[in-house]
Every structure is written in structure tokens, then in C-alpha cells.
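Below you will find the structure I want to go over with you.
Missing here: one protein chain of the complex. Every other protein chain is in place.
Right, subunit A next:
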Amino acid sequence: MMNNTFVKMGCVILSLILAGCVPHNTIDEVSLMHNIGFDKEEEMLKASVVYPNYAESDNPALITAAAENPSSLQEELSHKSQFPFEIGQVRLLIFGDKLSREGLAPILDTICKDPKIGIIRIVITDGSPDLLLRKTLKESPLFLMNLIEKSIENEGIPETDLHLMYDQFFGSGIDMSFPNLTVDSKENVKVDGMGIFKDDKLALRISEKETFLLKLMTDANKRGVYSFNLNMNGNKANIGVRIISGKHKVKFIKDNLKEKVKVSLNLNVELDALPEWINLEKEKDLKLLKNALQKSISTEAEILLKKFQANGVDPIGIGRRYKANHENYSELSFYDRIYPGMTYDADTKITIRQTGVGK
């Protein structure tokens, strides 16, 4: 009996002690990558990595390396650093213009297979990521991630992350789209429009305003500012309205053998600064303003949808909606035959929730 207890105790103690023998990493002895930029340069893949360099200074450091495939890229990077690079803390992935045009598939496929990567944000840039990252070196390492995060939250940029990328890249009936970062004339980094992809290649760039319209038609969060030209009672002005929340719906209507896509938007808006010749207390003025806003959003949404159609891209996921109602859906025939012939009809309903505290 004594012997038996001894063996059992031994089992417990040994398994507890041995559990301490797992491989470990000390935080000071790894280089945690925060932002990675990928681009193509002379047939080679080029990566630029920003990592906080705690051992030497407070500012983040930047390292670039080039290799022929994504796997050896990480090793090339490590050759230039005293500590091994860890990919687990990456927050932002930036694709350069040249790589976006040539196709992201080789990189997206390897990222998908790396279990270490978290739910990261993905963006593109219209220049080279190297330049963009260099501009942010004086900021904190998470500057770019915070920039994107709050733009998505409040400023009319559609949601973008690894999960959505899987959904759009592998899933049928929808195309990838990523926000675009740019360096403006004053050397500041800013979010500017979006890039729409066909398969894994960049096919179309859209402006800031179109980006917000795209967000209205895809995301659940619809916060952002929409500006339009108001022409009323002989006065003209450009007015910005803040959209607080809303709902979107995409429906198909058979219309003379052609499929018609009906997009309905239900938006709650907040008005703050209005020119003085509008008096919202007057029923007529309010109605005119509402109608002008509804018409402006509907027409611009229709124009944007036609632009997508003309370029053969589908970032809204019309194919996916179509698939849900049609059992014999095939991606190829949908985009070859049905999608180019579709007509669009956007319908907007505005509810003015707040007018601010001024009068």
C-alpha cells in the first residue's frame, strides 16, 4: 500500500515538474513585428518590418529584406536582427501597389497557413510600403493600427481584417477590397479610399466618398460623414451630414428577363451645421432637404454599382446573395452572363434623428 501511494505521488510530481520543460521565449529576446509591408521589387518579394527596439532605443526600428518566396523572407529578415522575429503580434499588413497589381495569392496563402497570426488588419498603399512605414517611424509602433481602427469605427472606412479576407478571398460571389493608405503632399500618412480586387489582383481604386457609399451597402456599422450639394430656393451650399446608424438590404427583382438589384438603405442621420437659409421648423424646408439627401445618396450609389459592374468586380457580394436564392449557382456563369446584364435601383430612406444643440 505504501509503495502504491509512492508511485502515484511520483506520477503527479513528475508530470508537474516536467511541464516546466516546454520551449519558452523571453519578451526582451524576440523582435515582435508590429507592421509588415510587402511589395515586389525586381521579381523579388520585399518585406519591410517595423518592430519596437526596446533593447536599444524607445523608437521603433525598420528592417527590409528581399527573398524569392514568403517563407524564406522571414529568415532573411532574421539574418539582419539580433533576435528572432516573431509574427504573433503583427497588427497590420500593408501591400504595396506593384504587388497588389501582380496578385496577392502567394502571400495570402502562406499567411492563412500560419497558426501564429491573429485577426490582423489588412490594407494596401498606392506607393511603396517601405516609404509609408518610414514616415511613421517617429510615432508609436501601433500608430498605423490605431489610425485604421478608428477610421473603421467612425470615419466611413469599411471593416477589414483577416476573417473578412478569408471570406472574400476563398469565398465565392464576392471580391476582396482593402482600405488604401497614402502619404499626402505634407508628408502625412492618411487613409484615402479603397482598392477593389478581382481575384487576387487590384482592379479598381475608389475615392473616399465612394468608399463610404460602399460601407453603407456592406457593413452593419454605418458611421461617417456624407457631403452633398444642396440647391434650394435659389441658394446653393455643400452640406455634410453625419450618419449614425442604419440598415441595408439587397434584393433581386425579375425585370423583363433581366435581374434587377434593389438596394434599400435606411439611414439615421444627424445634422449639425446648416446654412441660415434653411429653417428646419418649416415642414417644406425639411422635406426638401430630406428629398435632396435621399436622391443624392441613391444616385451616387447607383453610379458606384454601375462602376463596379463595368469593371467586373463585386465587392458588395451580389453573387453571394444570388447564390442564396438559386441552387444551381455557378460563380463562372454568374459573372460571365448574369452580372454584366444586371440593372440597379437604389432606394434611400432618411430619418433625421438629431439637429445638434445650436439653432
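Simple rule for what comes next: contacts are C-beta pairs under 8 Å (C-beta built on N, C-alpha and C of every residue); 3 or more make two chains touch, one makes a residue touch a chain; residues count from 1.
Convention: contacts and distances are computed from a predicted model.
Asks: Among "Isoquinoline 1-oxidoreductase subunit alpha", "Carbohydrate ABC transporter substrate-binding protein, CUT1 family", "Spore germination protein (Amino acid permease)" or "diguanylate cyclase", go ahead and choose the protein name stored in UniProt for the chain not displayed.
Replies: "Spore germination protein (Amino acid permease)"
Asks: Any idea which of A:14, A:137, A:237 or A:280 touches the chain not displayed?
Replies: Final answer for the missing-chain contact: A:14.
Asks: Which residue from A:135, A:321 or A:353 sits in contact with the chain not drawn here?
Replies: A:321
Asks: Name, in rising order, the residues on subunit A that touch the hidden chain in the full complex.
Replies: 8, 11-12, 14-15, 18-19, 21-23, 88, 112, 115, 118-119, 163, 166-167, 170-172, 320-321, 323-327
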